[in-house]
Structure formats: C-alpha cells, structure tokens
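What follows is a structure written as structure tokens; I'll ask about it next.
One protein chain omitted, others in place.
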Amino acid sequence: MKLGIDAKGVFIISATPFTDTGQIDYASADSLVEFYLERGVTGMTILGMMGEAPKLSDAESLAFMSHMIERVGGRVPVVVGVSNPGITNLASLSHAAMDKGAAGVMVAPMRGLATEERIYSYFAQVFAALGPDIPVCFQDFPLSTGVSISVDLFTRLVLEFEQLVMLKHEDWPGLNKLSAMRKLSQDSGARRVSVLCGNGGIFLPEEMTRGADGAMTGFAFPEMLVDVVGLSNEGDSSRARDIFDAYLPLVRLEQQPGAGLAIRKEILRRRGAISNAATRAPGPKLSAEDCKDLDRLLARLDARLKELGHES
Amino acid sequence: MKLGIDAKGVFIISATPFTDTGQIDYASADSLVEFYLERGVTGMTILGMMGEAPKLSDAESLAFMSHMIERVGGRVPVVVGVSNPGITNLASLSHAAMDKGAAGVMVAPMRGLATEERIYSYFAQVFAALGPDIPVCFQDFPLSTGVSISVDLFTRLVLEFEQLVMLKHEDWPGLNKLSAMRKLSQDSGARRVSVLCGNGGIFLPEEMTRGADGAMTGFAFPEMLVDVVGLSNEGDSSRARDIFDAYLPLVRLEQQPGAGLAIRKEILRRRGAISNAATRAPGPKLSAEDCKDLDRLLARLDARLKELGHES
Amino acid sequence: MKLGIDAKGVFIISATPFTDTGQIDYASADSLVEFYLERGVTGMTILGMMGEAPKLSDAESLAFMSHMIERVGGRVPVVVGVSNPGITNLASLSHAAMDKGAAGVMVAPMRGLATEERIYSYFAQVFAALGPDIPVCFQDFPLSTGVSISVDLFTRLVLEFEQLVMLKHEDWPGLNKLSAMRKLSQDSGARRVSVLCGNGGIFLPEEMTRGADGAMTGFAFPEMLVDVVGLSNEGDSSRARDIFDAYLPLVRLEQQPGAGLAIRKEILRRRGAISNAATRAPGPKLSAEDCKDLDRLLARLDARLKELGHES
Partner (left out) sequence: MKLGIDAKGVFIISATPFTDTGQIDYASADSLVEFYLERGVTGMTILGMMGEAPKLSDAESLAFMSHMIERVGGRVPVVVGVSNPGITNLASLSHAAMDKGAAGVMVAPMRGLATEERIYSYFAQVFAALGPDIPVCFQDFPLSTGVSISVDLFTRLVLEFEQLVMLKHEDWPGLNKLSAMRKLSQDSGARRVSVLCGNGGIFLPEEMTRGADGAMTGFAFPEMLVDVVGLSNEGDSSRARDIFDAYLPLVRLEQQPGAGLAIRKEILRRRGAISNAATRAPGPKLSAEDCKDLDRLLARLDARLKELGHES
C-alpha cells in the first residue's frame, strides 16, 4: 500500500504520547491509533513536527515507528516524517520505514535553503538518496522551516521527480498559492499530485473549494476533518461549514505555534485517546487559565453540535 | 483628551483609503470615520502597520493625520502610529500629532533589537526624545517586528516610564503572557496600564477574561469588537462568545499576514465605509476565488446573526 | 551621464555626516565629497543603508541628494539609494534624483519577499514605476534584507529588463554565486552587467578574479579599494593583495553589522573627511576600548604601508 497521487481524505498527524516520566507511552499509542481509526481517518502520519519527532532518539523513532505501523496493521496507509539535518540519516530512516510497511515519507526543506536553486538541489539530493521507490510528501510549512517554495519550483519538482506524490500544504497565507498550484499543474501537464492541508485545518473549507484533496493535520477532533472533507466532496459545503464553524474556536486555539500542542494533547487526554497529556521538554504546558478556556470551549462545542443535530 | 492607563473599549485601527490612482482618498477617509464612530468605537488608531503607514510619504502622513484628527473632532481619542527607523523622525511626527490633537502615540520596537538590553535602551531613547508629556502605547507584535519583549522587561518599562500607558497586545501565542503581565504588575506594584488586543481580535473573548481592557485592531466589523468587549464587561461572556463565533470565520481570514488587508478593505468597501478597496503597491490583491470565499462567508454571517437574533 | 553596464572602478558609498545635534552637516558633506574624489573613486552612491538613509526625513533625503549631486558636479556619476516600503515613494525619489542629475538608482528587494515569484513580481512593479529610462542597480544583501535571489532569477531580470545595468554584490558567502552569475550570463546571452562588490570589500581581491568590475562599498580608505581594483585590472594581483592585506584588519572591523558604521565614521573624522563622527539615533557608538583598538590598528596600518613602500 504505497502512497500515490490519488491519496485523499484525512491523514491524521499522530501525537506521540509520553508517560509522566517522559518515556514513550505505548499503551496510549495503541489507544490513540484506535481513536483515530474509529473517527474515519484515511491515513496516518507519524513523527511529524507536532509529533515531537526531533525530541526522540534514533532508537525511539525506530521503535515508535515500528510499533505504530504494526498497530495500524495496514488498515490505512502510514506516512513517516523523516526530515533530518543529514541526508544519510533521512534516507536511513526512510528505508527503515518502508521496510516496516510505511506508505511513504514526508520531507520538509531544511532550514536555511534561501534560494530556489538551493531548494531544488536539496530535494534532488534527497530524491537520489531515497531512490525512485519511496513516495514522498513535500511539507510546505514556511512559518516553521523559514523556507518558502514558489508554485513554479514545486511544479518543476513534480515534473522531474515521479516519486513526489503529495503536498502537505501549510503556507500561510496559502489559499491563492493552492489555486495557483492547481492551475499551473494543469497548464504545464504536470501530474495532479495529492494536496492535503495542514495548519490545524483552519482554512479547510476554503481549501477544499480550491482543489485540496483533504487534510493532513493533527486536530484533536479528527471527525470534524473527516466530516468537512466528506461533505465538501459530496457537494454539501453548507453543512461542511456549519460543522467546521462549530469547531473553529478550538481549531484557532490548537493552531497556535508551540502552545497548541499542549492543548491538542490535553483534548486527546480528555477524550480518552491517551492517558497523559505531557509533552517532552522543552515543551509547552497548560496554565490553569488555559484549562478554564478549554472547559468553556468544549462545553460550547457540545452545545453547538447539539443545536446542529450533529453527533460528536 | 490624553491617553491614560484607564483607556478601554475598542480603539479601531483605521485603514488608509486610496483612490484607483493610489492617492489618499479623503472623501472615503471621512465616511470611514463616521462608519467607525457609528459602530461604537471608543478610540481610533491611525497610521498603524495595517494603515499602510510605511508606504506614505512624510507629507502624506502629516496631511492624513491632520485630516483624520480634525474629522474625528474630539469625539473619541486618536492614537497615531509613529514607528520609524529614526528616532528624530519618530519624535517629530509624535510632536506634530500631539499638536494636532492626538491623544497619544504608538511605538513598536525597531527590527533587530535582539536583547532586552537593547530593547530597554531603545525605548529609553524614545521616551527621552518624546518628553514626558506624550502618552505612549507599546505595540508588541513579534510576528511583524521580529522583536519579543518579556513580561519582566515590559513591567520594568512601566515602572520606570510614567508616560507608558498602554500595551497593544499581539504576541502569538499570547494568552499566558497577558495573564503573567497582569499578575506581575500586581505583584510588583507597577501601574495597571491599559491593555488592548490586536491580531484582528482572534482571541478577544479569552483575552477579556485574562485582563484585557478591550481591543485595538482593524477588523472590518467593529461592532463585533464593541459587542464582545461590552458583553464581556457586563459579565455575559456566553453571549459575547456567540457573537464572536459568528464572525470568527471572517476574523480568521482577515488575520492572515499581508493578504488580510485586502480582505479587510474589500469588506469595508462592500459595507460602504470606503469607495475603493485598493492597497498601495506593493500590496495584496484579491483573486476571483478570494471574492467568492468572501461572498459565501458574508452570506453565512448574515444568516447566523439572524439565528442569534442579533442585528448586524 | 547615465549608469551603464560598463560602469567599473570604485563607487564609494558615501556616509551621511551629522552635527552634534543630529542635523545633516553640509560642510562635512562638501569636504567628504572632495575626500572621496581625491582618492580616485569613479562613482559615488548616496542614501545607502550605511548612509543612514532610513533615518532621514523625506525633505532631508531630497535636500542631501541635491546637495551632493551638485557638489560632485558631474565629476563622477552619482547613484542614489531609493529602497522604500512603498513603490510610489521609491519612484518619486527616483524621478527626483534623475532630475537632479543622478546617474541611476539602487534598489534592494523589500523585506519579506519569500519566493522568486514574489521577488520577480516586486521588481517588475518597480521597473514599471520607474519607466525604462532610469538605470537600476540591484542590491543583493541578504544579511540585511532577509531576501536571497538566485543566479537564475537575477539573470532572468537582466534578460527582461534593459534598465537593470548593475549588481551590488554582497551576498555572503558569495564568491561562487558571482562566478555562477558570470557563467550563466555568458551561457544565456544575457547582457554582461556591471558587478560592483560590497561588504566593505572584505573579499575584493577574490571577487576581482571572479569577474567583478570593482567595488561599491563605504570603506573609510577608498584608496585601498581604488588600488586593489586598479592593480587587479593591470594584472598585478600580487601587489593588489599586499595592499589589501595591510588594510584587512580594518576592513574586518568596519564590516561588522551596525557597529561598523561608527568605526567608519570615526576613521573618516580622524582623516579630516568629516568633522563629526556622530550617527543618528538609534545608532552605534564607540566605546573607549573601541577607540583603543582603532588607535592600534591605524598605527599598524601606517607601519605596514611604509614597509610596503606604499603611500597612504
């Protein structure tokens, strides 16, 4: 089950659960997988930035990856985040991932790639190191990486590298970039790759009308992402937006850089998906006020979903 | 009418309207002032970043400032954004503003102030150049300036400089910073300065519970800001959040860096506040898809406000 | 006398002299012009970043520009730095400069242009606003602007815009970029534009062998730049390097971002070029230790030049 340009739906970015003492919590990993799958996700991405991947040791990354892929057990494709300062490490994690049964890997441009020449050359090296058989998702997240890719260059990469099959779209602002990408792909004859959207889904309804195929993000209510993508595809964008709007106050909270992760994990904990909301140091923590904000917003969400006749 | 630490409510950040040929549109400036005042703002801020101030010539800045202050005519206090790479220019615009009847000035730390020593020293110079009689609002907007100020240093500035009377709070994430500021101010005996929140108001309900006194931002529906602040102060935070949530899809759109300004001006145009939505080059423009997004969201807003029994 | 692709030699970046009270010091401006010309510069650039241009008011910029162009009186071409957040202001200063007799203008990409699409589009707007008759020097200084341009895109701009006649080369590291630019220009049939090097001249000997036509920087010993460029062109690169090396300890000091300007102005003051070394606030100041460093280095320079049999 390899990642292809026809991937769609919701690839949830999985959190990495930790115990109180900072170890990977494998029991929570198991319940988290079931939580995600029960909510209808069509794929899963592990070891992403929000998965605290850079804070894991190599051994932990491998162990967590193996565990998760095994637990998912082929029910949905699993993408593995492999961004790394060294291409050797990146390639070695990628090969290990594919051996374990991953569907593909996700790579963000390395910090400091200041021109298109350098972005191109970096990805040419990455694709060569991976070989043609590993499908790649390009993560376009300038707020975090400091690297921006133009529509022209992304399309050139698509034209030149068959194994580039997916874009994780999270430039901000990014709506017109998405529209321009779809248009240029058509005009240039480039393959129409899969585009899944990030940023917590905060522009998901608009992105669906601009040509996105779904979402790849870690919002703690995956069912919202699933519903918005599904309803948008069925043409019921009005209902999609009703549901989206109900969750938007929480999306907004989770989308905050850094702090959002603590909120996300606390919601997952409250929902029973994981048993501990801890992040690894250095990581964000919730204040008492944050918890009160969350109480209020979760109560309001329940009430609003009831108004909408929508089961959460 | 000078700005004091008791300022509260909504200080709207005024757009700067232009004609098709890029001149300042004074007729629209007049209608815009009335538009804002009719919606209940308690103050106005001109020549802010979203007011495209850096794209005005010195002469235009002075002329626009005079015009606006005169048009407002003392009905509400006017704050003037005076950030400038040179302290001489900053001081000279500030003095001109006060002479014309401004209530105070707003200053953001200059790009490149990398340590607290340097931020402190910069503001000490600014306060000295302004003299003790000009009230100052500190604009804390790291996403745009690249400069972050700690709660400790801001409190130190409040303790040492009497003329620092207001914080425009738009750090992101910023909720716990706001809580910590209020707490440290209390613990240290520093004056409790006015805190008005920016970022398009995207966290306004939470900020009101954390100790904010209102909003200072340019959202194209000032009445939402006025209602949320008013209802929060009256203790009806549930109703405040209902109204906030109705507008949130639009808040989210306007909060996008760069692109948000074009959306804001287009909404102001559609609402009859200005006659032309043009921004000065280099500035953002709306695409056809952007306009369709806007159509949908404005229609949904109307419907939702009706459901809430709320007149827009 | 318009700037053309055949410009070469040393275009000195002029300091802007101030009095103790922060006013432009026109007497020093006059002596500075004579100081530069006596040392053999072939051009002059005013209102650059190191000229503290962003700290001048519009009126001061215009007055200083007129004064300097008049004082130079056609003895060498004068380039005017016109970078500005607004294209209207940029164009209006450019037109005023050309009316006064400037040879061309220098433009750096605006901060925030994150992709090649955006850099291209910005310069297309700038060139359109200037019209085809104003020769333009592109300032490539990523350390200050945060914007990097690739060799491909610069060459594309040269191919498409006839009025782009010069590159101020100060990317860092930049030697291979310069080589690649010359090579691509040849391969693509693009005009061979003038390349003058910045960064205080710290790589000037190497840059001359890579295809530079000279220097555009503000080092306080313009005669070094003149000698190195001249000797390199005559093929005596060994002597060029002897002289360069003698000054290198000072070049290194002046090249420091921010602080270097205070050192530069102090040297100009000690050499009698200007009567006051003050920078405008917020600006760097020399400490007592800085002055001692300078004393030592200037004494050593004298001694070394004597050893080399070179009159300073």
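Per-chain numbering from 1; labels A, B and C assigned in written order.
Quick note on the criterion: a contact is a pair of C-beta atoms (placed from the backbone, for glycine too) under 8 Å apart; a residue touches a chain by one contact, two chains touch by 3 or more.
All values reported here derive from a predicted model rather than from experimental measurement.
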Visible chains in contact with the missing one | A, B, C
So which of A:5, A:129 or A:308 would be touching the chain we can't see?
-> A:129
Which of B:92, B:148, B:233 or B:287 touches the missing chain? It is B:148
Considering the whole complex, which of A:86, A:235 or A:309 touches the chain not shown?
-> A:86
Mind listing the subunit A residues that contact the chain we can't see here?
-> 22, 52, 54-59, 85-89, 92, 110, 112, 122, 125, 129, 258, 280-282
Contact set of subunit B toward the excluded chain (per top definition) | 114-118, 142, 148-153
Identify the residues of subunit C touching the omitted chain, counting contacts across the whole complex.
-> 172-173, 175-176, 179, 202-203, 206, 209-210, 241, 245, 248-249, 252, 256-260, 287, 289-290, 292-293, 296, 300, 304
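In this text, only the chains that are shown with their structure count from here on.
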Using the average of all C-alpha atoms in each chain as its centre, how far is it in Å between subunit B and subunit C?
-> 38
Rounded Å distance, subunit A centre to subunit C centre (Cα mean) | 46
Find every residue in subunit A that makes contact with two or more other chains and list them.
-> none
